[in-house]
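Pasting a structure here, questions to come.
All protein chains but one are shown in place.
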Amino acid sequence: MSGSATTALAVVLIIAPLLPSLASRTVAFITGRRGAPLLQPYRDLVKLLGKRAVYSRTTTGVFRAAPIAVLATPLLAAALVPFDGHGSLAGFAGDAIAFAGLLALGRMLLALGGLDTGSSFEGMGASRELAFASFIEPALFLCFAALALTTGELSLGRMLGGAIDRGWAQAPASLAMVGVSLFVVMLAEASRGPVDDPATHLELTMIHEVTILDHSGPDLAFLLYGSALKFALFAALVVDTLMPRTGWPTPLAVAALIPALAVVAVLVGVIESTFARLRLVQVPQFLAGAAALAALGVILRVR
Amino acid sequence: MLLAAIVVLPVAGALGAWFDRDPGRRTVWLLGGALAHLSLVALAWRFGPGAPGFGWLAFDPLGGLVLTLVSVVFVAVACYAVGYLRREAPRGGHAFVSCMLAFLASASLVALTRHFGVLWVGMEATTLATAPLIYDPTDRRSLEAVWKYLMICSVGIALALLGTFFLATAQLAGSGGPTTLMLPDLIANAHGLHPAWLRAAFVFLLIGFGTKMGLAPMHTWLPDAHGEAPSPISALLSGALLNAAFLAVLRGFQVVHAAGLADFARPLLIGFGVLSLVVAAAFLLGQENYKRMLAYSSVEQMGLLAIGVGLSGVAAYGALLQMLGASLAKAMLFLAAGNILIGFGTKQTAEVTGLLKRLPVTGTLFVVGLFAITGSPPFAVFPGQVVMLTGAVHAGRLWIALVMVVLEATVFMAMGASMLGMVLGAANAAPRPSPEREDRWLIAPPLALMLLILLLGLYVPAGLHQALAAAAATLGGGAP
């Protein structure tokens, strides 16, 4: 059990940078371009790790702590997610809250790092990042609440690993809504369209990109890998919710994760290329819709 | 068969008037339909009460009283309309007569049916049949009135449909016989109905049909619709439609009473009734539009009826008597107001003076109507109100009697001040050339109604007394 969990975690850690790359490649394919090679992120990471970070004179330790936090928090959170569809590496009752808390911690340090540069520009990015988070987090908590109510379990590993089958038998409607809601949360957390545009470098439209603008070298590599890992974590949550693999033999369950994650990434790319990026005022409405869907899942279950 | 004819005959008349090419003959359809209906209703009193029901239709004293009232008011309005149509283009144009007769059919259906679903369909049909009569596409005030009338009444009535469904659920969930929604079944098995669903059903029926009846705070459409409608239509709304809605509320109360839950329903009726009295009195003070003044007086009358039934005992008898007298008086007042509007061309109380000199007959009718509607002897409203007050005192509800007396006095002063101001005084320059002589068609119907009120005030025939007592008995009341 823990052996397969370790294997699955290792697989996810390895393929994480592929997900944003695959999504962008899909967008390129649909819009008729060739796009960057799939393995480009790995090359970028290697290149960045070999360089030296440059720090502005105005920055302090907060700026340097941000990339480490952004890398460390999803790594820790990854231990709580049952990638193999059976159980997680670590887990305790209520660890879903810890999962959300870790990601919030990473986000807070990223925002502080942005503010630390003293640039009005990064400050704007930080403010947007946090403003949207205030809509993402309720949705996430409502999703977890609905999952806990439908499965009767309190830890992520047990909810998505063991009891999710029972949940589908009892409250399919609630779980379907949770799945859709989690997907939207993933789009926002991974800074993909229609919430954010990872390809933009126009100041007024950037959200995530602008916050990491001043980072360089290994720091930037940490940030890129950290956000790719966050994408993978949420994609895995979506896969675990919509495709319960409790009954499958563990090697098959681990193996099935890879194509499933790929499908999610392609789907993200398709959505990004079919829907126009939302105006900034519409993003909260979009995220509130996801929260409402999850809330409906909770209400249907509470009765 | 006779009962079906009462409903079908006006429908046939409506169709006949619609397909008749000659506009002049439409008034013949209207008068013919009205008189034929009245004679059928008279026949129904002769044969109806003892006869078995016909499908969804049945004749009982309560429904019969409302049916007769509707028919009498309709005949008066139809006669008045003959004269009215010579002066004013009818709202609804081609469909005017058809809509009037369709209203008569749907109100008769409401009065005669013993099936709650059919009752609802008939009630909503009265709204739809009367809306075109208020609707004048060139006048934005009329548009506003018809819009409020349609929206508020439709939403209210929709809630009554929910109440009807709750009633069926009370039958389904309880142990009381088949789920038929038939009044006799409901009353016979009343104790088997599920009490919680029955309570919910009554609340929704009261709010829903109460909206149509004009109980505060759902009354807001009423002054607008009555104020903007052509005067004969206002008379029809006040004298016939509101009573049909009141009957629908009473049908719900009959079931609740039979189930032994009357103690739950009474405070609700009294609460809505008192609120209606207060609202009506407040808006009557300083009311500048005499048609709206009459409309608020209708709100007050409906409030009194709700209180009377809520008090039960002899007060229920009083309320029914009051319903007869006040409806006839109100119809008469609206017809007289129509004459004033034709003569003076304004609805503003302040612009009308010297009514007695300008339009002597109408002026007299107006003064008599004021005393009749506010419950002065010797008119028909007076005995009803006395019986109701007696009922309140006997029931130990002194405070209700006190509230009624105080608010009635307020209403009398408010209406008296503005109506006497219109009637007395010098005849000022006419804003519109007044007809040399008051038209007989416009004078005779309100005069006839006034005579009827006077007669009923002086003497209640034995047959009517029995019918009133029998109807009150189904509401938990008794004869004085």
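Every chain is named by a letter (A and B) in the order it is written, and numbering of its residues begins at 1.
Note that in this section contacts are C-beta pairs under 8 Å (C-beta built on N, C-alpha and C of every residue); 3 or more make two chains touch, one makes a residue touch a chain.
Convention: contacts and distances are computed from a predicted model.
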item	value
Candidate names "Hydrogenase", "Transport permease protein", "Cytochrome c oxidase subunit 2" or "Acyl-CoA dehydrogenase family protein"; UniProt protein name, chain not shown	"Hydrogenase"
Omitted chain - touching chains that are shown	A, B
Touching the absent chain when the full complex is considered, from B:33, B:227, B:273 or B:457	B:227
Among B:28, B:143, B:386 or B:413, the residue in touch with the chain that has been omitted	B:143
Listed residues A:173, A:199, A:252 or A:276, member touching the removed chain	A:173
Option touching the unshown chain, where B:68, B:98 or B:287 are the choices	B:287
For chain B, residues in touch with the removed chain	115, 117-118, 120-121, 124-125, 127-128, 131-132, 135, 137-138, 140-141, 143-148, 150-151, 154-155, 158, 161-162, 165, 168-169, 171-173, 179-181, 194, 196-197, 223-224, 227-228, 283, 287, 292
Residues of chain A in contact with the chain not shown	172-173, 284-285, 288-289, 292, 295-296, 299-300, 302-303
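We take it that only the chains that are shown with their structure count from here on.
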item	value
Chain A and chain B: spacing of chain centres that average the CA atoms, whole Å	67
